[in-house]
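Yeah, one chain of the complex is gone here, protein chain that is, but the others are all in their spots.
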Amino acid sequence: MKSHTEYLTFETAKKREYINITPLVAKALRGSAIKEGMILVSAMHITAGVWVNDAEDGLLQDIDQWLEHLAPYQEDYQHHHTGETNGDAHLKSLLVHHQVIVPVTARKLDLGPWQQIYYAEFDGQRPKRVIIKVMGE
Amino acid sequence: MKSHTEYLTFETAKKREYINITPLVAKALRGSAIKEGMILVSAMHITAGVWVNDAEDGLLQDIDQWLEHLAPYQEDYQHHHTGETNGDAHLKSLLVHHQVIVPVTARKLDLGPWQQIYYAEFDGQRPKRVIIKVMGE
Partner (left out) sequence: MKSHTEYLTFETAKKREYINITPLVAKALRGSAIKEGMILVSAMHITAGVWVNDAEDGLLQDIDQWLEHLAPYQEDYQHHHTGETNGDAHLKSLLVHHQVIVPVTARKLDLGPWQQIYYAEFDGQRPKRVIIKVMGE
């Protein structure tokens, strides 16, 4: 098994932002020279997520509003007794999951026609990392 | 590392349907001749999910009702300005996740006694694909 690891760093302008990282994952795959296997794409912070879904601006607004509804920003989380104010970002991260596995077949990301890989920032405005690990032959 | 890839296609009769695909994953494993490793089972569409849970009809009804409660079908998603009507299906997909990894030990799916692999269709009545990639030795 061959392996190739890259780290991305994002520092978003807004607290919450959704970034299509599919081209960056494809670039890491090319750098790996791996033909067959898979890619782990995983947030290295506990207030961020990674998902595979549509690159459509209206949907991204829907997702943002829906996450805020199910895991709202509010002052009275227990976690805030530590001085933090990002309790909602932890819950949003748990809800969407912090990682995906992308299959690799014949040197390509083996995604369906509408599948795009997103980094979801829930507590931005500071540097946050994502690991991309390509594994295979 | 050896690798073996299969694609399944489902065209469900109903918009939402939950299909136990454990036998199909076990068959792909037998076809792979892999003894030790893992299997990625991943929906290739953004309005479907894959999960591991119980094969119990009452529970499947509970899950369906719960998903409809947390990510309801409704007309006023922003995504619907594109002409789509399936905003809820995208949110349901994010909620349950679109993929699982099944461990393989001694040529068998290494699942607990009640664990079954489900394909969850949230926007059916058209052909949708699932990738099964077995990786290991």
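By written order: A and B. Residues from 1 in each chain.
We take it that contacts are C-beta pairs under 8 Å (C-beta built on N, C-alpha and C of every residue); 3 or more make two chains touch, one makes a residue touch a chain.
Quick caveat, the model's predicted, so the values are computed rather than measured.
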>> Please identify which residue in A:Thr22, A:Asn53 or A:Ser93 touches the non-displayed chain.
In response: A:Ser93
> In the complete complex, which positions of chain B touch the hidden chain?
Replying inline: 1, 36-38, 51-54, 56-59, 61-63, 66, 70, 95-97, 100-101, 103, 105, 110-112, 114-115, 135-137
>> Take the complete complex as the reference. Which residues in chain A touch the chain that isn't displayed?
In response: 1, 3, 5, 40, 42-46, 70-71, 77-82, 87, 90-91, 93-95, 97-99, 101, 129, 131, 133, 135
